[in-house]
Each structure stands twice: as C-alpha cells, then as structure tokens.
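Accompanying notes for the structure given below.
Here the complex is missing a single protein chain, while all its other protein chains stay put.
The letters A, B and C name the chains in turn, as written, and every chain counts its residues from 1.
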Amino acid sequence: MGQKNRIDLNSDVGESFGNYKLGLDEEVIPLITSANIACGFHAGDPGVMEKTIALAKKHGVAPGAHPGFPDLMGFGRRNIDATFEEIKGYVAYQVGALHAFAAMEGLRLQHVKPHGALYNMAFKNFGIWEAVAEVISRLGQNLILVAMAGPGRERLEAVGSKYGVRIAYEFFADRAYNRDGSLVSRREPGAIIHDRDKAAERVLKLIREGKVVAIDGTEIPLSADTICVHGDNPAAVMLTKKLRETLAGAGIEVAPMGNFL
Amino acid sequence: MGQKNRIDLNSDVGESFGNYKLGLDEEVIPLITSANIACGFHAGDPGVMEKTIALAKKHGVAPGAHPGFPDLMGFGRRNIDATFEEIKGYVAYQVGALHAFAAMEGLRLQHVKPHGALYNMAFKNFGIWEAVAEVISRLGQNLILVAMAGPGRERLEAVGSKYGVRIAYEFFADRAYNRDGSLVSRREPGAIIHDRDKAAERVLKLIREGKVVAIDGTEIPLSADTICVHGDNPAAVMLTKKLRETLAGAGIEVAPMGNFL
Amino acid sequence: MGQKNRIDLNSDVGESFGNYKLGLDEEVIPLITSANIACGFHAGDPGVMEKTIALAKKHGVAPGAHPGFPDLMGFGRRNIDATFEEIKGYVAYQVGALHAFAAMEGLRLQHVKPHGALYNMAFKNFGIWEAVAEVISRLGQNLILVAMAGPGRERLEAVGSKYGVRIAYEFFADRAYNRDGSLVSRREPGAIIHDRDKAAERVLKLIREGKVVAIDGTEIPLSADTICVHGDNPAAVMLTKKLRETLAGAGIEVAPMGNFL
Partner (left out) sequence: MGQKNRIDLNSDVGESFGNYKLGLDEEVIPLITSANIACGFHAGDPGVMEKTIALAKKHGVAPGAHPGFPDLMGFGRRNIDATFEEIKGYVAYQVGALHAFAAMEGLRLQHVKPHGALYNMAFKNFGIWEAVAEVISRLGQNLILVAMAGPGRERLEAVGSKYGVRIAYEFFADRAYNRDGSLVSRREPGAIIHDRDKAAERVLKLIREGKVVAIDGTEIPLSADTICVHGDNPAAVMLTKKLRETLAGAGIEVAPMGNFL
C-alpha cells in the first residue's frame, strides 16, 4: 500500500436509453482512462453502447462492462433477490453483448464493474463476487474485476486468487471514509466532499502515501488502483478536470488500469 | 446445385423465457446439427441461453445465434420499422450475448440466422441482409449467415461477397414451394406438408438431385446446405426423427454446416 | 371462526404471455368463483387479460387483480427492494389496467390479491399491506383485499379498518399448516398434501368447524373466506374438481367472496 506514480480514472458512462439522455459522456470520457459502460439491463441500449464504445475508442479510453440487474425502471439500484446462477447469467449476457460492440471497433474489453445494487449487495454477500469472478474466469478474456477499496479486501483477494482474476480497487474521490475504510453513508453529514481542491488533495495523498484521512480525523491506510469519478452533472465533470490537473502537476501518470495491473 | 452427400439440420431452440417453457429442446437438439438459439429479445433469457448452450455441447450440435426484434410480447414476429443502424445494434448485441455463454463452455458460435419478422423483412429489404452481414464481418468470428434457399440467392451471394461472409441456404422440409423457389404462403392450401414420408423424400431429392417438386407439379432446381426442422411440437420431432433415419438409410452424412461450408 | 355454509374458491389465472402459454385456465376457471388475473408485470399481457376476463364472464367468475413486481423474467417471485411509494404505483397501475378490460365487458373487479414475492414480503413487512390497502381505498371501487389466513390476522384487520377495506382470508387446500397457523415451508417433508380426499376433508373441516389439523397433529382454529386452488397442472385441476364435489355433497354453497363478505 505504498507510494505509486500512476493511477486510473474510471467513470460510469453509456447510461442513456433510447430517447432518454443521461450523463455528460462527451465531456467526461476525454478525462478518464477506463469507462464502465452500461449494457442494457439497468441502462444503455445497443445504439448507446455502440456510440459509447466509439467515444472510448476516440479518446483512448479502455472500455469495460458495467452490468446491473434487469431493472430499467429502478436503474439497477434496487436489491433483487436473484440466485447466484441468475447473476452469473446476467453478467455473462451483458459482458458478452458489450464485447460485441468493442470487437466491431477492434477493441477488447478491459474490465467488469458491477453496477448499483449488484455492486452493493456483493459486499454483503461475497458469493456475488464469486459469481462475477467465475464468469470472468470462464469467459477467458482476462478481464479485470473492479471493486471498492476498503474492509473486504482480504476476502476479495481470496476470490481473485480462487478464480485467477485480477482485481482493481477503486477509491471514491468525492466521498468521506469511515475509520474502517468503508464509505460514510450518504445519509450522514459530510459524506460527500464538495470542495474540489480538498477532493484532489485526498486523491494525491492516497496515491503518494497510501493513506486517507477518515471522517473522524484519523489517518488510515488505503490503497487503490483507480479513482471513481462521475459525469452525471457539470460539477462532477469540473471535479474530474481538477483531478487531472492536480495529477499532472504532481507528475502522476494517468493510465488505464490494464496497463499496470 | 448438383448432388451432395451431406447436409446440416438446423432448428430454432432456446425459446423458453423465465417461467415459460416453449419447445421440445431436449428432444430435438439430439437430432439436429446446428442450433439457432434465441438471444433474449424475442425469446430466451440468460438462464435459458446457458442451458441451451449446454444441451448443444452435450449433443455435439453447433450453436448459432437467432437474433430477433426486441418484442417479447409479439415473439419477434411483428414487423418493426427499425433503421439499419438499429438492426445492426440489435444483431451485434444478441450475437455477443450468446457468444459469452458459448465461450464459457469452450465453444464458438457457428452461425447467425435472423428470426421471424427480421428474417422475413430481410427478403423484402436486402439492406437488412447487408446490415447483418456487416455485423458478422466486423465481429471477425467468421460466422455463417443462414438464409432461405430460393429466389433471392444471387443478391444474397452479392451481399456475402461484399462483406466476406459465408452464407448457408436453408430448405424447409415441411413446406411447399412455388415454381419460382419461394415458399407457398401458409394461407394457401397445401402449404404445409404433413406427410412425414413425403417430406423426407423431398429432402432426399433436394440433396441428391438438387431439385424440388413445386406445388404446381413442375420440378425446379434448388440447392440447400441445411434443412430447417422444428421442435415446437411432437409431430415436428417425429418428422425430424424420420428425416434422420431417411438420411442415414441413404448414406447421407448429417453434419454442422460449418464442417463443410 | 365458527361454522359457515358457503365458501369462495380462488385461483391464479391469466398467466400466459404473448406466445407463451401457462396454466389450464379453460379447465380451472369453470371450477372457481374468483379469478386472480395477472396484470402484465410478472405475467399476462393485454391480449391475455382480455381473454381471461372473457372466460371469467362466461363462467360467472368474479374477476380480481393479481398484481406483482415488474419482473417477467423472475415471474414476480423474487423480492425486489421497492419503496412503498413504488409498490403503490405498481398496484394502482395494474389494477387500473385490468379494470379497463373488465369495464369493456361490463364487469367490475371484485378483489386484489398481491402475487408472489409481493404477497410473501407483505407478511414480513406490513407496510406493504398498508400500501395495497391505501391504493384500494383511494381507487374507491370497494375492492376486497385477499390475504392468507393465519398468524398475521389481527394486524391485517387493523390495516383493513384503517383504510376501510374488506379483507378476505384464504386457506390453501393442498398445504400443511404449522401449529401457529402459518404454512409449513415447501422445503419441509409433508408440506404439500397430495391426497385429494384428505385435502377435501381438510377444507370441509375448516368450513364446518373453523379448525384445521396442524402438521404436529394438534387441532388449531382457523377461519377462511376463500380456498386457494391451482390450475397450473392436471392434478391441481383434479383436486379442484374433487373439492367442488365434496362441497356440493356437503351442501356448502360455493360463491364469489364479494357475495357474502
């Protein structure tokens, strides 16, 4: 968990659907290095996937799948009591669908990051991480699994080892952390860091020192391979720009996680 | 269009969805050599796709994609006024999704056969064949495109040449043909051949002589690489069994189209 | 909870979808008095709803709504972490949609019975019963809410009183009961009663004596307004026929719950 001189920036993109536009993809994709692309279950559709892959290609951004529950109405944010078998099927289906659009542009997928409720449920039920890792392993494309840096790391490492899957850990630039390395709930005061300078400083400290200041003021060790940023509103894009500037000024290379993991 | 000594048998399978069962897949898959597997738009779901791929693997049947319109309520049988761009996206998405399930079982997809309204519309609007061929070409997996033997063959050949895509032509064992090589409409008397012996004889004549007797009694030249059979009812399965016996008795090899195309 | 001389028989019907057929509606609807009709979220579609309402009308069966979660792939059987507001919207939407088909045939809806996961979740989270009762109350059609007879009755009565909604309690003819009036889990041995004579006897005892013999042999008091029967397989239809005969032989009137509640 020591010093690094490079980092990845990932963001959820391709979340539009049909006539519905969501997110500032054109603005955020040029700023990131890894794109988590929705695959048509909770967001995204074939046309949106095609356009998002094209945008990623244009800006040299590594594409990855962002599979979610089949719940467009709930944007994949509601827990669904699906079996591991069902989850494996959902992940395989979505990764495969996105893979086709990448292949048509001569690209390969780099990673898989579960979306919304699927991501959150996985931290309470590691069988979901196993399910996703098993799919990645069986797909045989050497995809990286993206998960949150924090308390569950040892168990995630074990899942990665069991299935021979690389795991990238992500840090949230605009979120406060508890002393145990978990995220402060959005319902708590101070959970979101709105100050761009402060957020950029935190990322810098994380990369340089492998540390983050928790909400209680204590300094905790934390290591991450990629920083999760957002593109769903202008302020989020501004934060991402600020991050890029700060990282450039500090001589830290920004590159797709697959380049160094 | 001369004599052959081998043929493929294809059937639409994997059309169940969730709690809904459709088709006698367990019975028909052991009898065929190429499986057209629904991909979740007009029928099929991730769990069904996984099971169907497993069944195909077990019986040495070559899996292929059977993409359709996103119209589960209409089973993909209703014309939808989609653009070529939309159709390309739908086909890529579905082929990619099925590819994942095949890859997880160590299989590769062999072919793509458009389903229902998409298939029928394509014969009236060859831009659809171009769209599907372009997707196949860009996917780079050397997939075979399955289309109906009959009047449009020259134009299909041109599409295949343009995109570097192999085309397999299919013959319908239980359907009567017009003098121009097109299918007799289901609304016409005699359109469906219910007599299993007669249907098997027609297939044999097609393979051996490259000829079929049209509904008006004339003998017309027709060549096909694969015979389309059905598994949606017991009589259809019986016909397929009869076909297998007839072909075996005649010393005609039955093999996946990819083995000889 | 004393003796009665009439009872309602309800069954889940209208669960087909598009090209998919599910359930022996033509056989079971003539045998029941109240039909729980799927409304297009977990099963059913507009065409199926229209046909099912017509069948109910033909046989003098009172139609009711069987709303479920928007989860066709999971047949509404998976818990979805929806808010009460979302659930109210789902129930209102589905009841309204079915109401239209009833109105077009000159019928009024009689009842609402939540389906699958929505029904099961409600017994663990009575806020769901409140949500459904509130919708019924606000719809102003005096619909009956159908719920399971058993341990939660007092709380259900309170919900009914609060919203001015009549509640019908249902008994499962083919299920064993625990001593506390709850259903024996399907995972336990003896949970399902396959013996038609025994099942019919239990229903008779319930109606005449307000009692049921629990799985541990004790006799417990239980009162119900309607018996839930099934039409998804021939054996279930046979049981329903047997029930009708037994009830007729015992001089017990079979009538829609709305006639006597």
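The definition used in the following text is that a residue touches a chain if its C-beta (ideal position, glycine included) is under 8 Å from a C-beta of that chain, and two chains touch if they have at least 3 such contacts.
Bear in mind that the values here come from a model prediction, so they are computed numbers and not experimental data.
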| item | value |
| --- | --- |
| Partner chains on view for the chain not depicted | A, B, C |
| Omitted-chain contact residue, chosen from B:G74, B:G150, B:G181 or B:G258 | B:G74 |
| Residue, one of C:F17, C:F75 or C:Y90, that touches the chain absent here | C:Y90 |
| Absent-chain contact - pick from B:L9, B:A38, B:V61 or B:A117 | B:A117 |
| Per the touch definition above, residue among C:I7, C:A38, C:L98 or C:V237 touching the missing chain | C:L98 |
| Positions on subunit A where the hidden chain makes contact | 17-20, 22, 43, 45, 72-75, 77 |
| Hidden partner interface residues of subunit C, rising order | 40, 45-47, 49-50, 85-86, 88-90, 92-101, 103-104, 135, 138-140 |
| Residues of subunit B in contact with the chain not shown | 70-71, 73-74, 78-82, 86, 117 |
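Just so it is clear, only the chains that are shown with their structure count from here on.
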| item | value |
| --- | --- |
| Chain centre separation (subunit A, subunit B; CA means) in Å | 40 |
| Contacts with two or more other chains, residues of subunit A listed in rising order | 86 |
